[in-house]
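Sharing a structure here in C-alpha cells format.
With one protein chain withheld, the remaining protein chains of the complex are depicted in position.
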Amino acid sequence: MPDSRTIIAHQFDDPVQQHESSMLGMWVFLATEIMFFGGLFAGYTVYRVVHPAAFEAASHHLNLVLGALNTGVLLTSSLTMALAVRSAQTGKQRNTVAFLITTMLLGAAFLSIKGLEYYQKYTDHLVPGTSFSFPGPHSHGAEMFFYLYFAMTGLHAIHMIAGIGVVGVIAIQAAQGRFTPAYYTPLEVTGLYWHFVDIIWIFLFPLLYLIGSRV
Amino acid sequence: MTSHIAPVKLYLTVFIALLVLLAVTVAASYVPLGRFNVVIGLMIAITKTFLVMLFFMHVSYSGRLVWVYVGVGFFWLAILLALTMADFLTRWWPPFLGR
Amino acid sequence: MWRTLPLFPEQASTVAGAVDKLYFFLIAVSAFFACLIFALIACFIVKYRRRPGHERAIPTETHIGLEIAWTGIPLLLTVVMFIWGAKLFFNDYNPPTNAMEIFVVGKQWMWKFQHPEGRAEINELHVPRGQPVKLTMISEDVIHDLFVPAFRVKKDVLPGRYTTVWFEATKTGSYHLFCSQYCGTQHSKMGGWVDVMEPADYARWIDGPGVNEPLAVAGARLFQKFGCAACHLPEGKGQGPSLVGVFGRPVKLTSGATIEANEDYIRETITHPGVRIVAGYPPIMPTFKGLVGEEGMQQLIAYIKSLGKEDGAKNPDEH
Partner (left out) sequence: MNTEPTPLLPREHYLSGQYGVKSWLLTTDHKRIALLYLVSVTLFFFLGGIYAALIRLELLTPYGRFVSDENYNKLFTMHGLVMIFFFLIPSIPAVLGNFFLPLMIGARDLAFPKINLASWYIYVLGGIFTVTAAVTGGVDTGWTFYTPYSSTYSNSAVITMAMGVFITGFSSIFTGLNFIVTTHKMRAPGLTWFRLPLFVWALYGTSLIMVLGTPVLAITLALVGLERIFHVGIFNPAMGGDPLLFQHLFWFYSHPAVYIMILPSMGVVSEVIACFSRKKIFGYKFVAFSSLAIAVLGFLVWGHHMFVSGQSVYAGMVFSILSFAVAIPSAIKVFNWTATLHKGAVIYQTPMLYSLGFIGLFTIGGLTGLFLATLGVDVHVHDTYFVIAHFHYIMVGGAVMGYMSGLHYWWPKITGRLYPESWGRLAALIIFIGFNLTFFPQFVLGYLGMPRRYHTYPPEFQVLNVMSSAGASILGVGYLLPLIYLIWSLRYGPVAGPNPWRATGLEWQTSSPPPTDNFLETPMVADEPYNYEDMDSA
C-alpha cells in the first residue's frame, strides 16, 4: 500500500501508524474543543435556568429565518467537505479541489449571514453594554442572553474563520497533487475539524433561536 | 488508512435527513409544547450530531479508540454541566430557601 | 506562654466543641495511618537495606486480600467522616427559629453591622451570650467572608445575594473577626472583634447612646417615601399584593411557580420588579434599582417582616 508519494515522518514505522496517530490526535483535540465550548455551554445552562422567561423573550428577538438558513448552509458545507474527502479517497483530484472551494464559499456565506445578524442586533440595541435596551421587565436576563449569544456564536465564528483558512491551505495542497488515495490524512483531519464546527452550530441553533415556542 | 469508501448516495441520504430534521426542529418551535420544546430541540440536535459523526466523520468505520475519545469528550462535558447544575438547581430547595 | 504561642483556638460557641471533637477524630485517624506508614517504611528500609548477606530482594506476590483491605477500610472510615461532617454542616445552615437577626454589609474594607433595634456598628459586633444570632449578610462590592475562629463559623459574603451564618456564643469576651475571602488591598485589615456580653449587659448596650430608630420604623418611612404604600395596601385591594404576613411564606407567581418571600425575593422585586410577578397582579411596579442602597434594603425588609409580626398568630417565626 505505501505509495511512493506517501510521506512518513521519521518517528513512525509505517503509513498506517502515521495515519491512525493523526486521526486520534485530531479526535483528542476535538474532545478538548468540546470542553472549550463547554465552559460557555455551562454558563448558558445556568442562566437559562435562572432566567427562563428572559431567555425566552430574548430568543424571540433573534432572526429565525436567518438562523435556519445558516444551519442549512453549514449542513451543506459539511456535505461538500465529506465529498471532498471521498474524492480524495477515489483519487479524483479535480473534484477534491472543487468541493473544498465550495466548502469555503459556504463557510464564507455563513459568516456573511452571521455578520448581517450581528448588524441587526447592533441597530436594535441588543448588543450588551451601555447602549443595550430591551423592552419589558426582563432586561437584565435578556442582556445575559445576548451576552451569551455573542460569546457563543462569536467563538463559533472564530472557529469558522480558522476553518476556512485551513481548508484553503488544504485546497492548495490538493491542487498541487499532494494527496493520493494512499495519503490524504491532512485533508481527512481538516474534515473532522470542519464537521465538528458544524456540530457546535447544530447545538447553538436550537439553544439560542428556538427557546420556548414562537406562537 | 481508512480504506472504507462510503457511497455518494449515503452522503446524500444523510444530508437530506439532516435537512428534514432542520425543518422539523424549526416547525416544532411553532407548536407550544411547554418544556417539551427544549426536549425536542435537543433530541433533534443530538440525532443530527449522530448522523454527522457516524457518517460524515466516519466514526462508524473507525476503531474503538475513536469511539472512546468521542465518548470522553461528551462525558466530561456532562460532568461539567451535571455538577455545576447540582449547585444551581438545588440552591433554592426547601428547607434552605434562598440561603 | 500560650499568649505568645497559642496552639489551639478558644471554644466560644455551641458548635465549637462539636467541630473540635470531629477534628480530634480526624487527627486520631490520620495519626494512626501516618504512624503506621512511617513505622512500616522505617522498619522495612532498615531491616531490608541492601548489605552483605542481603544482596537481593525476596520476591513477594501481590496479595489481593491486602489490596481489598486497604481499599475497603479507608473507604469505610471516610464514610464515617462524611456523615459526621455533613451533620455539622447541616446544622450550620439551619439557624434556630428563635435566633435574633443582625444585618451585615461587607465592603472594601470594613464590616457594618446593623441591629434590628437600630444600633449600628463598624468592625465590631456586640452579641449576647446564650442567644442564637443569625447574620444576614451581603456585600457592596467583591466577595468577602465573615470568619470568627472562636465560633468555628465562616461564610462567604456575596454581592447581589444574601447569605446567612448563625452561632450561639457560650463565653463572654472579645474574639477575632476576620475577612477570610481575599478582597483586595487591605484584605488583612478588614476585621475586628466580636464582643460577647452577658444578656443584661447587652440589653443595656443596645439601648445605649447614639441609637437610631429601629430598623422597621426606618423601613416604614422609606415605604411611604418611595410610594410603595400607594399600591401595596394592607387588605390586598391595591394594585400590588398586600405585604402583610407575606414574609417567609410561599408566593404563587404568574409563571405558575411558587417562591418563598424571603430576603432575596424582596430584594429582587425591588431592583427587578418584572422578573417574578405575584399571580393576579399586573406588572406595573417600577424599578428602584439605584434608589435603594443596601441599608435601605435592610430597612424595607425589616419593615415587611414586621408586618408579619403584628399579625403574630399567623406567623410561625415569631419569638
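Things to note:
In order of appearance the chains are A, B and C, and numbering begins at 1 in each one.
In this section, a residue touches a chain if its C-beta (ideal position, glycine included) is under 8 Å from a C-beta of that chain, and two chains touch if they have at least 3 such contacts.
Bear in mind the structure is a predicted one, so any value in this text is a computation, not a measurement.
Listed by label, the shown chains that the missing chain touches in the whole complex are A, B, C.
Looking at C:P74, C:G208, C:G227 or C:P250, the residue that reaches the missing chain in the full complex is C:P74. The hidden chain makes contact, of the residues A:K114, A:H140 or A:H156, with A:H140. Looking at C:P59, C:P209 or C:P282, the residue that reaches the missing chain in the full complex is C:P59. Although one chain is not drawn, its touching partners on chain B can still be listed: residues 65, 72-73, 76, 79-80, 83-84, 86-91, 93, 96.
Residue positions on chain A in contact with the hidden chain: 9-13, 17, 20-21, 24-25, 28-29, 31-33, 35-40, 42-43, 46-47, 50-51, 54, 128-129, 132, 140-141, 143-144, 147-148, 151, 155, in rising order. For chain C, the list of residues touching the undisplayed chain reads 3-9, 18-19, 22-23, 26, 29-30, 33-34, 37-38, 40-41, 44-45, 48-50, 54-60, 62-63, 66-67, 70-71, 74-75, 78-79, 81-82, 84-93, 108, 141-143, 145, 147, 149-150, 152-156, 158-161, 163, 176, 178-189, 272.
Definition applied: only the chains that are shown with their structure count from here on.
We define each chain's centre as the mean of its Cα atoms; on that basis chain A and chain B are separated by 15 Å.
Distance from the chain B centre to the chain C centre is 40 Å, each centre being the mean of its Cα atoms. Averaged C-alpha coordinates give centres for chain A and chain C that are 45 Å from one another.
Those residues of chain A that touch chain C in the shared complex are 51-54, 136-138, 140-141.
On the chain A side of its complex with chain B, the touching residues are 1, 15-16, 19-20, 23-24, 27-28, 30-35, 38-39, 41-42, 45-46, 49-50, 64, 68, 71-72, 75-76, 78-79, 81-83, 86, 89-90, 182-185, 188, 191-192, 195-196, 198-199, 202-203, 205-207, 209-215. Considering their complex, residues 255, 272-275, 277, 283 of chain C touch chain A.
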